[in-house]
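Of the protein chains in this complex, all but one are displayed in their positions.
Up next is chain A:
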Amino acid sequence: MATAAEHQTARSAPDQAAADAARTAAQQSAFDAAVAADERIEPRDWMPDAYRASLVRQIAQHAHSEIIGMQPEANWITRAPSLRRKAILMAKVQDEAGHGLYLYSAAETLGTSRDELLDKLHSGRQKYSSIFNYPTLTWADVGAIGWLVDGAAITNQVPLCRCSYGPYARAMVRVCKEESFHQRQGYESLLALSRGTEAQHAMAQDAVDRWWWPSLMMFGPPDDESSHSEQSMTWKIKRHSNDELRQRFVDICVPQAESLGLTLPDPDLVWNEERGQHDFGAIDWTEFWAVLKGNGPCNEQRITQRKSAHDEGAWVREAAAAFAAKHGEAKA
């Protein structure tokens, strides 16, 4: 024979489920309304699980790109050809580590941790920008990265300053300020090379020839093959499509290349009067997917160096934790 309490439970279970569903629906519509009104979603706000997961994926990938992105440039710190350029490059690589820190913090507001994300990077479960799998073969590559790679990053990131998730948007404001500075320095460095000796000019042209197409690939696959785009735009994480941003970048770069006195390696690049934009050649998507899947020129090297820095630093992190435990410091 059932007790009164059991009757009570049996009766309330469906009621509870109905109440939960009603609450979720109310939360969902509040969320939708906030996004529609261009309000910011903050860490304590309710958000759909898929929105949270998508942001974690994107912010983590962004953070990973900052720290893997230190490698191709750091490759030239010890060989920078003047003390001024060396200082600029060191400051830039330092800024990138700082951007990594902001972005991991932004990701942590979504309930993950830096350790967990680094672990996913090291085990290949999370990606970083495909651009950093290309090697820096000459000094001019450092300038080309500043001009093109940072230029593409800014084109992508400026709209993210208005992204619906508050912590990410605020991180982007800080990141973009520093990135624009790096981009101008990269441009200025290429300009010095382009106007320098014949050998320097050739070095600059060669670097632009090698970095142009990979930079265009930074905007991601074409719109009809971009799996996350549509949803991200609905959620106002993204504001523009991959192809729109890529087009904007090309239109910005063409006149800049002219003032640099350098050419862009695309015979099909031409102004289209009717569209008021440049037409440009086809991107080698086979190469893009190969690099993304781990088969680019430096994928193995980048991850190996990242992991070895992490593994070789384990005893240092353990020491800091042991010291903190002994001396009653709050765990960082």
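Brief remarks on what is shown
What we mean here is this: a contact is a pair of C-beta atoms (placed from the backbone, for glycine too) under 8 Å apart; a residue touches a chain by one contact, two chains touch by 3 or more; residues count from 1.
Here is the rule we use: contacts and distances are computed from a predicted model.
Of the candidates "Multisubunit sodium/proton antiporter, MrpE subunit", "FAD-binding protein", "Alpha-ketoacid dehydrogenase subunit beta" or "Phenylacetate-CoA oxygenase subunit PaaC", the chain left out of this view carries the UniProt protein name "Phenylacetate-CoA oxygenase subunit PaaC". Contact with the undisplayed chain is limited, among A:T24, A:Q94 or A:Q231, to A:Q94. Those residues of chain A that touch the chain absent from the view are 67, 70-71, 74, 77-87, 90-91, 93-94, 97-98, 100-101, 104, 139, 189, 192-193, 196-197, 199-200, 305, 308-310, 312-323, 326-327.
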